[in-house]
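Remarks on the structure that follows.
Shown here is a partial selection of chains from the complex, left in place.
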Amino acid sequence: MDQLTLANPVFVTYAIAASIMVLKIMLQGWITVARMMSNQAGFVSPEDAKAGLANPKPRAGQLEINDDVERSRRIHRNDLENIPAFLAIGLLFVLVAPPLAAAQWLLYGFVAARLAHFAAYSSAQSHEVRASFYTIGSLIVIAMAVWVLAAAIAHL
Amino acid sequence: MDQLTLANPVFVTYAIAASIMVLKIMLQGWITVARMMSNQAGFVSPEDAKAGLANPKPRAGQLEINDDVERSRRIHRNDLENIPAFLAIGLLFVLVAPPLAAAQWLLYGFVAARLAHFAAYSSAQSHEVRASFYTIGSLIVIAMAVWVLAAAIAHL
């Protein structure tokens, strides 16, 4: 069991991909915050519509849906539907010792697909563009899960 | 540290359970997509209501809530509230070296409970049926978390 060490290039690949994807999830939260601040709208809790440092001039309607803020929340939800599963299966993938080239294509490919998905969703590209990048990311996670499942079943 | 190897039957159990649960999360996304396509409704982004390959004949109301699509989204959200926590605590559970029988009951039991929950929710069984399977899955995650916490505190 020396897969999970920085001396293993497959683990290094996973560590880079995983930390970038964790940063992506966290940054999406801050993008939502930035849009709530700049629009002074799209808040979700009644107490957020009260006066305070983050809301110096309360006005009616701040709790209503704001398109800009909602778009960021939808991107975030899509991240949550894909990235935690990737993080878990990616680690298992490292543990079943795949070839380095396969690991690099799948792990970096997922990162590239999700960043492209983010760019397409943020800028409201056509559904087909966004869906293509979603599909690539999803198929990579499915491929790794099938790979791990096959390797594990072979050891039953 | 030779827990995380396919030579360890507890790890094999976890790898099988985890990869099935990752596939479950990903497939739920595709079920939502399939229902949006077949109903041509339940879209969430304004650009999705425009004409395109995935939406050859746009019509009013495609951005309104569709019961079929929403049900799949609720199942997905319920997965996200349970499966990532399971994936993380399951790995820690393997690392504290539980008896194989306990690992098999808990890990495969979670998978069975979640698949039954999916079947009950998809077919709109009574709340009590769905809640029973949710409860089994939830209690298994809680049991593993308490087990890991107790093992770790004993090493403080």
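Order of writing sets the labels: A and B. Residues in every chain begin at 1.
By definition in this document, a residue touches a chain if its C-beta (ideal position, glycine included) is under 8 Å from a C-beta of that chain, and two chains touch if they have at least 3 such contacts.
No experiment lies behind these values; they were computed from the predicted model shown.
> With 2 chains shown in place, count up the copies in the whole assembly for me.
Of the complex's copies, 2 are shown; altogether there are 3.
Definition applied: only the chains that are shown with their structure count from here on.
> What's the rotation angle, in degrees and to the nearest 5, for a C-alpha fit of chain A onto chain B?
Best-fit rotation on C-alpha atoms: 120 degrees.
> Taking the complex as given, what residues does chain B use to touch chain A?
Residues of chain B touching chain A: 1-7, 11-12, 15-16, 18-20, 22-23, 25-26, 28-30, 33, 43-48, 50, 52-55, 76, 80, 83-84, 87-88, 91.
> Chain B touches which residues of chain A in the complex?
Interface residues on chain A, with respect to chain B: 1, 3-4, 67, 71, 74, 80-82, 84-85, 88-89, 91-92, 95-96, 121, 124-128, 131, 134, 138, 141-142, 145-146, 148-149, 151-153, 155-156.
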